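Dropping the structure in here first, questions after.
Complex shown without one protein chain; remaining protein chains in place.
When the chains are written out, they are named A and B in that same order, and each has its own residue count from 1.
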Amino acid sequence: MTNPAPWQIWLAALVTLGIYSYLWNDNRLYRMLLNVMIGLGVGYSFIVIWKNVLGPLWWQPMVRGLEAVAHGFAPGSAGALWILVGLLGTLWYFQFSRKYLWLSRIVIGMTLGAGAGMTFKQQFLLNAPQITDSFRPLIARADGSPLLGGTSAPVSLWMSVNNIIFVGTIVCVMVYFLFSFEHKTALVRGSAKAGRWLLMISFGAFFGNTVMTRMAVFLERLQFLVDDWSPIVPAWFWALAGATVPAGVWMAIRRAAQPHKNEGDARE
Amino acid sequence: MGKQMLNALARLQNIDRRWLYLTLALACLLPFVVKMRLPVYVSPETRELFNAIDRCPPDKVVLVDSAWDAGSLGENWGQVEVVFDHMLRRGIKFVVISLDITPLGPQFADKVISKLVASKYPNRKYGVDWVNLGFTKGDWQAMQQIAKDIRRQYKRDSRGWSLDDAQHLPLMQRVHNIDDVYMIYSVTYSPMENWIPFVHGVYGTPIGFGCAGIQSTTYYRYILSRQLVGMLVGVRGAAEYDALLYPDPARRTSLGTHLIVPQAFGHTAIILAVVLGNIGFFAARRRGGSR
Partner (left out) sequence: MSGRRRLIAAVTFLAGLYYFLEFIVPPTVPWRTVRGEVVRVGPKAAVLRVGRRIKTVPIRANTIIYRERPTGAPEKVDESVLRRGDRAVVGPTTYLSDWVTDVNNFFVVLGAMAWGMGLMSLWMVHSANIRKRREEWYGSVLFFAAVAVGVIAGLGYGSAGGPLKRMNDVVVNDVLRPMGSTVFSLLAFYMASAAYRSFRLKSREALLMMGSAFIVMLGQIPIGLWLTHRLPEPLWLPVMSQWILYIANSAAVRGMWFGMMLGAIAVGLRFWLSLERGAFFDAKEL
């Protein structure tokens, strides 16, 4: 694979900076670029899904089946039945019709039904090992095995404390979420309260990881601008940017500081 | 504390968002300009994944489900890059697929592999050391098909060659079903959990994930129950794996390693912003006019 030409890097950098202009304020350039992005994505995916899925899994077997039928029901004629799937698939598009909307519900219903049927198997296979793993020994050995019937590893206080916290957290969180019974007794209320506190720790962990993910996306773009684009930018461009950007920012701040022209912080 | 001081501190909770954006951008930009290295702590889930891939026997392949695109490039590029680097270096054969999620997945995988081959492993050949089968759809149905007979899901690779073409794809002549796969490494923003019940649960094939940080919190439970053999979490997962591959920091070139220090600065900037906001909040409350 060849390295991109300078004009390609410029193209990528300009669309990147154009979208980042939104951070200053919503603007026309940003909206135009969004239209371009959505259009390109939709058009591109349209062809790729045909090439990767519908072509090999539907069209080709169907055409082969029809050819076999045309040759006097030769072997492989069953493939012609895919034409029925094609007809069924067109029912999706009745979503756009007020009068025949109900036809699209047929395929939606089929998809929902299949998904619901799969849920039983999927949930069982996914969560059964989780359920069995949750029954941890409260007094555990260093390798995680129970005190009674376990291995010869020494009893570990750290492992036991962790297991107690682990099992206790699962129970308390489940008690917090179960609304089928009233939280009347002190034990249930206390467990639910503990569950809420433990959930806060979990949400904090969620937040921490969310920040990591969001930052990573920005850093990749920053890396492209710094490592790939900035070396090919001529000096006069930096001089021009250095002169116009701070001036533009200063003028915008002055305009915002004038009370009768203040647009406010409407976006947040 | 004097009223003037309290007023000044209370203003800390009203900083214009654009100053925050600028501070965040400059904090992240600094490590790109001033090169610095910080020690990397290798987490257990990264180490387990590294060890699992390292143990791949020569007669099996690793199946890599590389189903990511631009939206998660910052994290997933590094995660596939380090694993591809590991496999190309050790001569572990691998087959790349891209299941659901995005039709652009195969192209990004190709780009990562091409860069590695061009820069470090020019003797590795497509069709011999790795094959990219391209994009397909089908979720758990496709997983079951691939496990039973890969040729029922894929007739051709991403370059258009038939899987039975021994001249162009000699590797695929010995890859037919799950018995020929040593483990599966699924890399995307949020790897499909269906790999676990429909492949690991039935065939016992080890599964590893490479995922965005935001998704990792829901996958740790699978590592505890040994349904996942290991996991790379975000940028740090890639940086940690790179540290295991290259103990000498000067030899680490993955995207994860490049981005971990700017990431550190970015996190620090956000923590400082939260602290400043709370200082302003408490100052305003003490002054008597909280937000």
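Quick note on the criterion: a residue touches a chain if its C-beta (ideal position, glycine included) is under 8 Å from a C-beta of that chain, and two chains touch if they have at least 3 such contacts.
Quick caveat: nothing in here was measured; it's all calculated off a predicted structure.
Contact with the omitted chain, checked across A:Phe46, A:Phe73 or A:Trp238, is made by A:Phe46.
Touching the missing chain, out of B:Lys3, B:Arg55, B:Lys111 or B:Lys155, is residue B:Lys111. Touching the chain that is not shown, out of B:Pro58, B:Gly204 or B:Gly288: B:Gly204 (per the contact rule at the top). The omitted chain makes contact with just one of the residues B:Arg159, B:His176 or B:Arg287: B:Arg159. The chain omitted from view is touched by exactly one of A:Val63, A:Val217 or A:Val233, namely A:Val217.
One chain of the complex is left out; on subunit B, the residues touching it are 13, 15, 17, 20-21, 24, 38-41, 43-44, 69-74, 103-104, 107-108, 111, 134, 137-139, 141-142, 144-145, 148, 152, 158-160, 201-204, 213, 216-218, 220-221, 223-224, 233-234, 236, 260-261, 263-264, 266-271, 273-274, 276-278, 281-282. In the full complex, subunit A touches the omitted chain through residues 4, 8-9, 11-13, 15-16, 19-20, 22-23, 28, 31-51, 53-54, 57-58, 82, 85-86, 88-90, 92-93, 95-96, 98, 101-102, 105-107, 109-121, 123-124, 126-127, 130-131, 134, 162, 165-174, 177-178, 195-212, 214-215, 217-218, 220-221, 224, 268.
Criterion: only the chains that are shown with their structure count from here on.
Considering their complex, residues 1, 23-24, 44-45, 48-49, 52-53, 56, 118, 121-122, 124-126, 129-130, 132-133, 202, 205-206, 208-223, 226-227, 265, 268 of subunit A touch subunit B.
Every residue of subunit B that touches subunit A in the complex is listed here, in rising order: 16-18, 21, 25, 28-29, 32-33, 71-75, 77, 103-104, 110-111, 114-115, 118, 134-137, 140, 155-156, 193-194, 196-198, 201, 212-217, 221-222, 224-227, 233-236, 255, 258-259, 262-263, 266-267, 270.
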